[in-house]
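Can you keep this structure in mind? I'll have questions shortly.
Only a single protein chain was left out; the remaining protein chains are all shown in position.
This part shows chain A:
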Amino acid sequence: MSYERRGGYRRRHRDDYDDRRREVHETPEQKLKGAILKLGEVDAIEELPRLERQIRDHVPINIPNVSEAFRIGVTEQPYKIPYYAALIRLLHDRSEDATDIKGLTLGRQILEDFWKGFQTYLDKLAWRETRLCIHFFAHLVVAKLVSAESMFALLQSFTAVLDEFGVSHGRAKRAALCAGEGLIIGGPSLKDSSPTNVIDIINAIQSFNDTILSSQWLVQPTIKIYSDVVSIENGDELLDSLLKTLRALNDEDFTETSNSFPQPYTSYPEIDPATSPPFDLPSVLVPPEIIELDGLAADSEEEAQVKKEEWPEYFLRLFDNDISPNPNMPAGYAVRSALLDILNIFEVNRKECARLLLEYPKWTPPGTFKPKPGAPNEAEPIVGKDWQLESTIIETILGAFLILPESSHKSIYYIGLITELCKLSPSTVGPAVGKSIRRLYGSLSEGLDVEVARRFAEWFAVHMSNFGFQWVWKEWVPDLALAVQHPRRAFMRRALEFEIRLSYHDRILKTLPEAMQAPDAFTIPEQAPGPDFEYDDPSRPHHDAAQSVLNLFRGRAKADDVISHLDTLKTNLETSEEGHINVDAIVRSIAVQSLLHIGSRSFSHLLNAIERYLPLLRNVASGGVSSAGGSGNAEAKAGILTAAAAFWKYNRQMVGIVFDKLMQYQIVDPTDVVGWTFLNGSTIGQLSELAAPLSLSAFEWDLMRGALDKANGRVMIARRKVTALRKEDDDTRARVKASTNDNSMEVDADKLDETPVVDNPALTTALKAFTSLTREQKAALSRTLEGFVASLAPSATDSNPNPHSRTVITEKAWQNRASWGKDEWNAWETWGWYRQFCRAYSPYLRNYSTTLWTVSFAKFEGSTDPAINLLKKTWNVATGQDA
């Protein structure tokens, strides 16, 4: 159905329903508020005097109502802030109306009330709202409605945060942005007032930024394993950009501010400080972070409070400065931070967000962006600006999406937003997306971080799934000459695997040129992903045994009956096979594969099979010892995972799903999955070419991530449960106490308090669960670290070590990467995942840093092995012991 026809349908319905449309009753106050929020729908400058009139004509004036509208306008439509500042400026004109109270102009009254709202944001530590209000005040400083001195004091209370003892990176970063952006916008007046104060603020931010160099090293989007120096060509760190912008502005006495931000208020007559003295912002204190004390720490290492955003933020650059703005220059910084604010504020509605992003140029000084094709060209292009809107938007979204260790929203938000942009304006956004993909793909061979590459493949697949899988693969055919594990080839494989998961094999195969379809191209599997039941073929060993188990499952036999049948099988095998084979392993494999076979038709079939035969699975996991309870037998659990991976070796999505559900039903533990993955992960997958010595590629990382997230998620749930039960308990106790006190006023109160409190059994159970889940979490993290250490700094006695894990970390080796083969790239990627493990799980690792260090690193005391040193250094940076 075409869009034209849809239009027809719409018209039909408008006729039907127009007369029945519900009347919306708005009070005059709501109408006024709406008018303020809608400022600028056509032309803000023209609308301003009209809106001023409307506010003045509203009798009786309700100041809180108007100032609330300003607050919402400023914090939810930051691109309109200059115009709200202009509106306040207009309302500062004295009038004959009765709106001035106690000699205060209407504008002044609104501003004073607005301040109260700002104070509330600050008290709640609503950082974005706080920062946007500071933007507003900064514009008012330039408009001479707020005094420069009080503005300095405000900004200084934010730079004071940077000096707090033990300030978290997240808090300091946000405070620095508040102070720095206030200075960028208010600079013209602020520098007039006190050049030294300006320098002080810049220096305060600079000295904080100098303390985080090692953190920057760990989260830059291009890996240069060999180098300590943080310098990359294709990305900019947020605070670095802020500082460069501030210095550039200060060098020119903030004349660039007016070219970077609209200042509509400057066209109005200057306010006379004699009749209208500027507003002095009251002094504030940035409140400390609220620390949740739920008292859940039996021993201090167990308190895993999870805090995010502890890292510097690197934004990838994909285009040159003449295509998209340089964020290190004032105008570029203004554009990028405005786009980021829109991106974050309108996360609740990606469709509106896309529309607002494409409308953004109307809020910028003329000449900032190239005019739309076909639009009347009013503004002269400005040298050094005249950027491409769509490229700028896509670059900014991808920049935010690819931040390490993780983006602030889910990947799928950024992906969906780009999809909406493409739908709104396919002819302009499409090419920008295509160019971005090519840039990212190109940088894969320049050391693009492995996690960035993983997200890139994810975006690529979902995007293509929304646009008919129309990618011109032909242009990458020459890269088939690269090593099979080269990042570009790994990307192609991964992207296609993801596409197939969202679609189906034949469909995706047809989108590829012949050269890529060939089996020896190792790009796409020959056949559709499916199960591989080892015992299916009658000529295979144990076929009959497997059939007998399968028949029991098909007949929905009871778990106990299956268990006793397995015991019989075992006895038979033991007698017939002369004992030199591992009978336990064979029976385990037969049982697990047969069960998966029953559940192989769909995800639901799998769940049903697992749920019906949980007792059987528990029995198998315990190594055949019935009702062993506890956490089973490590070898048996590894065997279950091996059987599952073998069964689904042609469908890696299913391997992930089965592992997840086995953990969900506590057949295996996350630690088992982590351990298994390090030892066996690289052998799964249809491309036997890729089987490698001990190493980790993106697929194994996904398995491991699934296990770690499961372990962490369980602790989170248990923690919540304990907290809820404690609260319930406290409430009950308080009630009991209150009623007892009421009833027996005369009784000695002390006596009552000593009444032994009966512990809530639910709470006891929950606490027990919490303790054991925390132990499991620690074990999983510890096992991961051990696995990485063993992979990256293998000792000569380890089985199947990668010979290149030590060589790829030198600069010489990196420069010579054109000659790298499979093992080198595998080793390099494993280093990349180690970095991601350390930075992504650092909030958890910090909590156990002493124990984990002892387990994995203590034995290397005094080692001069460069691989060991790099492992330790990365660990120290991630756990904050490097500062």
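Just so it is clear, a contact is a pair of C-beta atoms (placed from the backbone, for glycine too) under 8 Å apart; a residue touches a chain by one contact, two chains touch by 3 or more; residues count from 1.
Everything that follows uses one rule, which is that contacts and distances are computed from a predicted model.
This complex has a chain not shown, and the name its UniProt record holds, of "Trafficking protein particle complex subunit 5", "Exoribonuclease family protein", "Nuclear cap-binding protein subunit 2" or "V-type proton ATPase subunit D", is "Nuclear cap-binding protein subunit 2".
The omitted chain makes contact with just one of the residues A:Thr130, A:Thr419 or A:Thr879: A:Thr419. In the complete complex, the hidden chain is touched by one of A:Ala274, A:Val348 or A:Ala481, namely A:Val348.
Note that of A:Thr222, A:Ser445 or A:Asn466, the residue touching the chain absent from this view is A:Asn466.
From the options A:Cys178, A:Leu398 or A:Val429, the residue with contact to the unseen chain in the full assembly is A:Val429. By the touch definition given at the top, chain A reaches the unshown chain through residues 1-3, 5-7, 9-10, 13-14, 17, 20-22, 37, 72, 76-77, 345-352, 355, 410-413, 415-416, 419, 422-427, 429-438, 458, 462, 465-468, 470-472, 498, 501-504, 506-507, 602-604, 607, 653-654, 657, 660, 664, 706, 709-710, 712-714, 716-717, 720.
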